[in-house]
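Just one protein chain is left out here, and the rest sit where they should.
Entry: subunit A
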Amino acid sequence: MYKDSLTYIYKNDKEIKGDLNKALQREINLARNIQSSLLNGKTPTFDGGEVCGASLPARLIGGDYYDFYPLVNGKIRIVIGDVMGKGIPAAMLMILTRGAFRSAAESTQSPGETLTAMNQAIYNDLKTLKSFVTLFCADWDPNTSTLTYANAGHNPPLYINGKSNSIEELPKIKGIMVGGLPNQVYKEQSVELNDEDTVFFYTDGIVEAINKDGEQYKLDRLISTLEQNKEKVVGDIERAVMESINKFTAGVPQKDDITMVLLKISKQKADITSLNSPVFS
């Protein structure tokens, strides 16, 4: 049959709906690929320690975020965050957050300053969109063996002491979530880390993961899993935590994204090789 631009091809409602669903599915998959590529960027490698991160969205795409940013002074800046809401809307705001972090990390001297700059940059957008992001930002300085951190409403990371084998939350530091109030100044706290110490940063999707009986995974199970696996390398600890959560949830669809970042210190002093840090001439 001959068709020109004026030929009308009849499609019923079902066919049109099917086309729209296919287009939507294709776009969601593309969006997921974009997010996955941005989230799973290069993990910095350095002497004297190791880092890794993993994120599992509850839906096709998620609103959790983590990132590493090697700095010119040899430090490495780590951030983990949780955007309000779920799915595609949260994923869009996660990209906004990533841009703000990358930009702020390059121009600020400390994690507190980074959070302040991020809040300054995206507060109005988040307020307009009636949303917010919780963020925890930390600088690991291998030269002084110090972890300095600031918090914007995020749950405090766990500190696994390599010598005493105790696991506890890092000393608390308060701060309003990004998008909560304008002109925030974020206070900082520091801890010294020793050989074999590990810091476990995470989002609440881990402790709030639910099983078929509606029970939550809770902090106790997380601590127990970390205790059993603390001597492993970061990648293996990460896998052990994921396996433990998967075993607990046993296929029950989760409501929230699950994200973790690990930093483990080893005996050698670190010398971070920059991946994308700014070049100052």
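Definition applied: a contact is a pair of C-beta atoms (placed from the backbone, for glycine too) under 8 Å apart; a residue touches a chain by one contact, two chains touch by 3 or more; residues count from 1.
By definition in this document, contacts and distances are computed from a predicted model.
Only one chain is not pictured, and the protein name UniProt records for it, out of "FAD-binding molybdopterin dehydrogenase", "Anti-sigma factor antagonist", "Iron-regulated ABC transporter ATPase subunit SufC" or "Molybdenum transport system permease", is "Anti-sigma factor antagonist". When the whole complex is considered, the residue among A:48, A:99, A:162 or A:180 that touches the unshown chain is A:180.
Among A:97, A:116, A:155 or A:229, only A:155 touches the chain left out of the display. Checked against the full complex, the candidates A:85, A:99, A:162 or A:235 give a single residue touching the omitted chain, namely A:85. One chain of the complex is left out; on subunit A, the residues touching it are 82-86, 130-132, 134, 153-155, 174-177, 180-181, 208, 255-256.
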